[in-house]
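Only one protein chain is missing from this complex, and each of the others stays in its spot.
Letters A and B name the chains as they come in the text, with residue numbers starting at 1 for each one.
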Amino acid sequence: MPFRRVAVVGAGMTRFMRRALETPKELAFYATRMALDSCELTLKDIDGVILGSAPDAFDGVHRKGEYLIDGAGAFRKPVMRGYVGGGTGVWAVIQGWYHVASGLFDTVLVVCEEKMSSCYPHPQGAFNAIFDHTLERPLGTNLLWIFALEMHRYMATYGITERDIALVSVKNKRNGLDHPCSHVAGNITVDDVLQSEVMAWPVKRLDVSPTSDGAVALVMACEEKARRITHKPVWVEGIGWCLDTSYWTNRDLAYPVYVEKAARMAYKMAGIVDPRKQIDIVEPYDPFDYKELHHLEGLGFARRGEAPDLIASGVANRDGDLPVTPSGGLLGVGNPIAAAGLMKVAEIFWQLRGEAGKRQVPGKPRRGLAQAWGDLMQVGTVVVLGI
Amino acid sequence: MPLRWTVNEFRGTPLRESDIPEGRVLSVRWDPNARYAWDAGIAIGRFLQGLKEGRILGVHCPSCRRTVVPPRIVCENCFRPLTQWVPLQDTGTVQTVSVCYVNWDASRRREPEFPAVIALDGASPGCGILHILGEVTPQTVRVGLRVRALWKPPQERTGAITDICYFRPL
Partner (left out) sequence: MLPLEKPQQVHRALAWQGEIPTYNIYTFGIAGERFFRELKEHGRFLGTRCPACHLLYVPPRIYCERCFASLEEWVEVPGRGTVFTFTLAYYDLDGRRLEHPDILALVRLEGAHGGVLHRLGEVEPGQVAIGMPVEAVLKPPQERRGSILDILYFRPTRR
């Protein structure tokens, strides 16, 4: 390979909260400091910093990357901020990877933060500006429309029911009970989901992740440094990303082809030909329950329209053959956009090191995948980690 | 030897919803007052002019042979300029639809609205636009429904997507 091996060597995160007292900088500090402490490094050991954060409008700071830098350990260091909406959390890891893989840096911090609670009357209002200003927003759009429309298309194309989909929410909220950072976990039933308030049918309240405040940070290092830093480096084996057209009304909403392309890129790099057999844990992006299914299909873990079987059969449970979202995910832990995506990578890191506490999946998993998704339903970002 | 990662390290100070209005924590409010005039641009400008005249326009790509709507000045498949303007029908097929009970600010609506992606007749398969359905109920909307645009009277049209009031069943 023309590039160096890169490992994740440390991770940290804050609690995810509906509304935090801390400023965005302070949240970033908690996560970053925890990540450094976890691998006994100090700022002096860090060559560069990658920041990931979704729209500035949430925090209400219109240079959010620069604003965050001192809390993210980036004081007088090379720092860069990437942004692909909800896909940002995994995209930040990809940027961390190529800054190290290329030989430019030996060690980097990857920090994602979101403080959505600052945005009033509701963070959805800021999201609304992702719609086309001339053709769509005059119709009185709201963010839920695109999810509802995509979910309905997915259901109609493959004959999937709301009940099939609700099982994802039940599983992830249950898994979230074991995550110490969760603010939305619970033991709920399929009927609870089906009977929860209809927001934009087929989307109901319990199909949706919340808005949250929080931050997550990782430390990444080149092979030589990684082996000195820890005896349990977790290697980045594959990365991939892809964006589909912004003309979302022209797309096949039933299948995320851009996720497939991102996954194929990552699989090729990792030498994976059969993801179902060669990957032990998956953390697909789950801002809505149907999205987890959508993404499992795009990632090649199930054929089109067949991901619900993985959930219904228990295969996707934490003790199943292919644990899916053992962290609890966005539905079960919380959804501070960019930080939520990075939390998924952190979960794979902890799981592969056997450090996931009550969430630990049995059987010593050796390889995991984290994926995020976002913008106008058009970006897929994928990272494969292994030990 | 690295420190063991323990659950006690997770930090954060959650607030209750009422802590801010009731003054238990300090806060400051900022109104960006950000107002915009979003230019329609070349392709959409012409599209809007078409709407004012009661026509829905698409563009045809001679290279990949797609006819797409909304129109654009470049084909994202072939990266060639698009210059062949094609009038489309004002009828189409519902690709997907929602029954929406919330507003942009997450407040509840008493009556639902019906946003839908409508694939227009005359455009390539699956090429749709976002609009609203009218004269339907939660029971009658479905994927595959055939619909037609209900236009505003010519004198009330302004060259906006809202020159079409909504799409209704054929």
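Just so we're on the same page, a contact is a pair of C-beta atoms (placed from the backbone, for glycine too) under 8 Å apart; a residue touches a chain by one contact, two chains touch by 3 or more.
All figures in this text were calculated on a predicted structure; none of them were measured in a lab.
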{"item": "Contact with the hidden chain (one of A:Arg15, A:Arg81 or A:Arg137)", "value": "A:Arg137"}
{"item": "Identified contact with the non-displayed chain, of A:Gly71, A:Pro202, A:Gly240 or A:Pro287", "value": "A:Gly71"}
{"item": "Per the touch definition above, residue among B:Asp39, B:Glu53, B:Glu135 or B:Glu156 touching the missing chain", "value": "B:Asp39"}
{"item": "Where the missing chain touches chain A, by residue", "value": "19-23, 25-26, 29, 32-33, 36, 42-43, 57, 59-60, 70-71, 73, 75, 118-121, 125-126, 128-129, 133-134, 137-138"}
{"item": "Touching residues (missing chain, whole complex) on chain B", "value": "13, 15, 20, 25-40, 45, 48-49, 159-160"}
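Operating definition for what follows: only the chains that are shown with their structure count from here on.
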{"item": "Between chain A and chain B, centroid-to-centroid distance (C-alpha), Å", "value": "25"}
{"item": "Residues of chain A touching chain B in the complex", "value": "10-22, 27, 30, 34, 37-40, 60, 121-122, 124-125, 128, 131-136, 138-145, 148-150, 152-153, 156, 180-181, 183, 197-203, 213-214, 229-230, 232, 245, 247, 249-253, 350, 355, 357"}
{"item": "Complex interface listing, chain B residues touching chain A", "value": "2-5, 7, 9-17, 19-20, 25, 30, 32, 36, 38, 40-41, 44, 47-48, 68, 70, 72, 76, 95-107, 112-113, 115-117, 126-132, 138, 143-144, 160-162"}
